[in-house]
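Complex shown without one protein chain; remaining protein chains in place.
Naming follows writing order (A and B), and every chain is counted from residue 1.
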Amino acid sequence: MMAVSQRGALFAFLALLGAGPLLLPEFYVTLLNYIGLYAIVALGLVLLTGVGGLTSFGQAAFVGLGAYTTAYLTTASDLPAWLALVGGSPWLALALGLAGTAAVALLLGALTLRLSGHYLPLGTIAWGISLYFLFGNLEFIGGHTGITGIPALQLAGVEVKSGRAFYYLIWIALLALVWATHNLLDSRAGRAIRALKGGSLMAEAMGVDTARLKIEIFLIAALFACVSGWLYAHLQRFVNPTPFGLGVGIEYLFMAVIGGAASVWGALLGAGVITVLKQWLQDLLPKLLGSSGNFETIVFGVIMVLMLQRARDGLWPLLARLVPVKSGEGQRQAPQGEALPRRQMPAAGTLLLEVNGATKRFGGLVACNDMQLTVKAGEVLALIGPNGAGKSTMFNLISGVAPLTAGEIVFLGSRIDGLTARAIAQRGMSRSFQHVRLLPTMSVLENAAIGAHMRGSKGVVPAALHLERVEEGRLLAEAARQIERVGLEKQMFEQAGSLALGQQRILEIARALCADPCLLLLDEPAAGLRYLEKQALADLLRRLRAEGMGILLVEHDMDFVMGLADRVVVMEFGQRIAEGLPEEVQRDPAVLEAYLGGVE
Amino acid sequence: MDLQITLLLGQDGITNGAIYALLSLALVLVFTVTRVIFIPQGEFVAYGALTLASFQAGKTPGTLWLLAGAGILVALIDLKIALAAGARQRIARILLWNLGYPAAITVLIFLGKPEGWPLAAQVLLSLALVVPLGPMVYRLAFQPAAEASVLVLLIISVAVHLALVGLGLLFFGAEGSRTPSFSDAALQLGSITVSGQTLWVLGSSLLLIAALYQFFGRTIYGKALRATAINRTGARLMGISTVMAGKLSFLLAAAIGAFSGILIAPITTIYYDTGFLIGLKGFVAAIIGGLASYPVAAAGALLVGLLEAYSSFWASAFKEVIVFTLIIPVLLWRSLTTHHVEEEE
Partner (left out) sequence: MTSTPLLEVKDLCVAYGKVEALHHANLKVAPGQIVTVIGPNGAGKTTMLCAIMGLLPKSSGEVSFLGRSEDGAAVEHMVGLGMNLVPEKRELFGEMSVEDNLLLGAFVNYRRGARDHGETMGRVFDIFPRLKERRAQQAGTLSGGERQMLAVGRALMAKPKLLLLDEPSLGLAPLVVKEIFRIISELKRTGVGILLVEQNARAALQIADYGYVLETGEMALEGPTKILAGDPRVIESYLGLGTCGVRV
């Protein structure tokens, strides 16, 4: 819920926007029109770059695609037969432009998003240049001269012709998209998008299809750009290739970064600042320095470099600090909602996991050699061994992070080696990470809710329209329940990054529990915990075991393991050297040698 | 298209491909050592060519003022840091390289009247003027953000490109320049004539590639750069400073860029913004090599050069479209041969 004062600030802003064209001279209305058009594009980049950690320099080309599609379809007199049906209608042209943009974005995304992060921007640079030259050289869209005589838009029989009328159209479209983006970020899909920046390993382990999600946000950003282009064409009534070149694409990215790429309002601020600054520099600099240059690019370049060195979060956070708006601290309550359906837990004693002859080689090193182990429902199996014995490798093999070199892993009766981490997670195995992987700026509640990702199904579109509130409420309520279960309820609305390391490990367990697993894989959960915290953790694990959960525990802390585990498997040099009850293992000469041996 | 034209176009393609190869090697070098995708590489191409053209026209190139200005900025920043750390022994060095060196070049240009010099001396002077801009750009733009993500470094890189193109227009104006050929000799090979400049381009490219190979394989500084590329933490633990490695790789990239510009200036007219497209073609080649492999990048560069030459014959208006669309199958191939989503640190 937004606090009243936040709402007040929003209403004041909307009132100013609404009154704008009635009060301002034509010049400023035009300027605001452009700011609105640019902000739509920058908004897509906020989602893509600021939130998702991907980027594109080719947004101007998507704008061009939207503009040229409508320009051509609404003006051409000799359309090919298959297009004749849509000729003349700007609305059908918008639909077609969006479809074309989607197709290009899907292709580029599918090609580059499996590769590391910098291939997408490089691909978009190439795409931006190609399309620009294509616009300039195709005769049927007028080459470098472009297309003139684009008709005005008709809305409910009225022609939207004047700049002032268009103003409302642009800003209503922009605000609608801001609202949708804001909604999207505050949802199941939004949390997954925000998790992308933390690397795909954690997100995939929580069941998020990161590749698909990346394509989706790239697609959204491209579609926003296309809408902006369509509006531009009907505002301007002519198009030529110049505003769709790579340089403009770069400028869009600057807007998002300078405005504050992590906030939807940053897009508006960035578009405003850059547009006004550019106008001002174009007037001012030639007077100071003579007329032979394109000085604003120099100034922009330098400002951009300084911003990225000094204030990587952009201007929006600075502005937000200057204008203190109260947020809703203090009124927050743990979210309530109907419980989510639960998995049918296997009866205690059922064989959950069986590892047979698991072997992993890295080059010449054998990290895991012919490992065997089993975990049953309602038991804690501890996997121990000296540092570097291969425990973490074993963990990664079971959870699907790394492929086996040989051997097999069976979970709930079917082979899972070869499956992705996501597919394994969906079958009911959930894990924590040795090096804590939380999203430090998200709240404890939201971090835990990422674990419940697989238990919801609503995607990007319902989230943007807030049609998924019931499901969202149930997911958050589940996250709150698991947070209470592990004893972090006092910290529920704090940022995860502000928790002590021990609490962060506990939060990782809450996140894993949100997935409703029947097998829990915990990688050194007690490391860095104090004595009382360790006791609390042991109690929690005992309760889970009593409920029939199977737990595979990799741990170093012998006290912790020996007091808790039902069975212990000891590893050294990638091999199982002992297995049995804790007491037996402690007396095993091979184990004593592994832990104490070395120097006589 | 008869044999004659095929051969001629092939000659063009190989000549341009050699330049793209040089640029792609510099791009791979800079990326592996510093993680910077060096978009401004093309500006060094243009600066090199246009600085030489200015000398030949008896003008003072604007790059001189850039060198002086950047030198002053670097000196101010480094002096402040050195004084704050109480490292007085560094002061002389800072002043010498950032103020003394640009001053010396200025004196040389104003007193030496380089328009009357032999070509080789003019080339050396142009390099002496443009190449130090590489490390200075690294110092000013990239070093303060050296630990940032590849993405942030890429955006900075694009911003630097924008600023340098703007400066290029300011320094050299919108008109293009072409410099005289290094040599008027020509080689008759059967039915086609290979121009002296083409031979210069090919010969110098091969020599430079061989020299780089020696540098990386034989010298401790070359090995230190490779070590930084392989394992930054490991290299730092050996006392190989990231800053030193960054400046050295930018120095090499600037030298390769400026020299490439000087090599092709007699073949193509160079404008203040020509470098960008040339640099990007180097990029397409570097991407073919996965931004990691030098030999594959060099082979990719030849492919780009040939594709460009033949498409300029068949569909000259769409030359750039075709060259940059090449990146699509390349990315497809890379994406199919990469088996997992790479985890970014």
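Quick note on the criterion: contacts are C-beta pairs under 8 Å (C-beta built on N, C-alpha and C of every residue); 3 or more make two chains touch, one makes a residue touch a chain.
It should be emphasised that the depicted structure is a prediction, and the values quoted were computed from it without experimental measurement.
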item	value
From A:365, A:406 or A:467, residue that would touch the chain that is not displayed	A:365
Option touching the unshown chain, where B:37, B:129 or B:240 are the choices	B:240
Chain not shown, touching residues in chain A	363-365, 386-389, 440, 497-501, 504, 524, 527-530, 534-535, 538, 556-560, 562-564, 573, 582-583, 586-587, 591-593, 595-600
Residues in chain B touching the chain absent from view	220, 223-224, 226-227, 230-231, 233-242, 244
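The criterion applied here is as follows: only the chains that are shown with their structure count from here on.
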item	value
Rounded Å distance, chain A centre to chain B centre (Cα mean)	36
Contact set on chain A toward chain B in their complex	49, 53-55, 57, 107, 110-112, 114-119, 121-123, 125-127, 129-130, 133-134, 137, 199-201, 210-211, 247, 250, 253-254, 257, 289, 292-298, 300-302, 304-305, 308-309, 312
Complex contact set, residues of chain B against chain A	37, 140-141, 144-145, 148-152, 154-156, 158-167, 169-170, 173-174, 277, 280, 283-284, 287, 291, 317-318, 320-321, 324-325, 327-328, 331-332, 334-335, 338, 341-344
